[in-house]
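Left out: one protein chain. Kept in place: all the others.
Moving on to chain A:
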Amino acid sequence: MTSMSTAAARKPVRWSRVALHLGCLAALLVMLYPLAWLLATSLKPADEVIASLDLLPSHLEWSNYRTAFGGVNDVSVWRLLSNSLLIAGGAVLGNVISCSLAAYAFARLRFRFRGPMFAFMIATIMLPHHAILIPQYIIFNQLGLVNTYWPLILPKFLATEAFFVFLIVQFMRGLPRELEEAARIDGCGPFRSFFQIVLPLTRPALITTAIFTFIWTWNDFFTQLIYLFDPDKFTLTLALRSFVDASSQSAFGPMFAMSVIALLPIVLFFLAFQRFLVEGMASSGLKG
């Protein structure tokens, strides 16, 4: 009887499945349109950029990329790229080290004021950046560090991104305590226990932290806008901003060629680590 009812139920279900897939594909096409537009426009000749609905250019205008690689304000793309990489790399290193250290203390060690400090750490996830931005700027200004990369990298070495501390804490809480307890009985102190037992097991959370830090730092605009002035210290994001003011049509192709270059590392990261990214996102909100 059961087999008959499922066989009867299968046909309408299958049609609704098809409709579901068609709906999702249609939604995806709309969603991916801006990306296709970006890629197409970066290869269009100047006169086809505006007033044409066609995605495909009449011929591929590779000179847009040549112009883009020439750079902005006499600074080459390679320079901008290495500036971006330096900042994002420094941020990744800083966040992974400092956040995992703090997370281990919160997740596994006892100390005074642990409760209130943990509550404060959680609260800073919600703290708007702007509430601390101006004094931070003044501090870095007094130290003579404005227009250097220190204000962009140093805070990451001090675990200021509480979101990641929290993410790693949640992950570490899920690890079996018995491993460390056994190690402790064997005379293993908290430092060896951290480096040799907990840290290797925490690798998924650390990878998530690293990837998100990279992408968020790479995309960051506001902090870079405030702290960096010299065109040769600019990141790709800031260089793109120079195009914002000069809205001449002839620069349209090169501007979007540059946009593609700036987006490429994120796309590559996404393709390489999408499983970590999606799962990291899902677990950061839910895991306990």
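The rule is simple: a contact is a pair of C-beta atoms (placed from the backbone, for glycine too) under 8 Å apart; a residue touches a chain by one contact, two chains touch by 3 or more; residues count from 1.
Methods note: contacts and distances are computed from a predicted model.
Matching "ATP-grasp domain-containing protein", "Recombinase-like domain-containing protein", "Phenylpropionate dioxygenase, large terminal subunit" or "Binding-protein-dependent transport system inner membrane component" against the UniProt entry of the left-out chain gives the name "Binding-protein-dependent transport system inner membrane component". In the complete complex, the hidden chain is touched by one of A:46, A:86 or A:101, namely A:101.
Looking at A:46, A:93 or A:132, the residue that reaches the missing chain in the full complex is A:132. Annotation for chain A: contacts to the undisplayed chain at residues 17, 20-21, 23-24, 27-28, 31-35, 37-38, 41, 50-51, 53, 97-98, 101-102, 104-105, 109-112, 115, 117-118, 120-122, 124, 126-136, 138-139, 141, 155, 157-160, 165-166, 169-170, 173, 184, 189-191, 194, 215-216, 218-219, 221-222, 225-226, 237, 240-241, 243-245, 247, 252, 255-256, 259-260, 262-263, 266-267, 270, 274, 277-278, 281-283, 285-286, 288.
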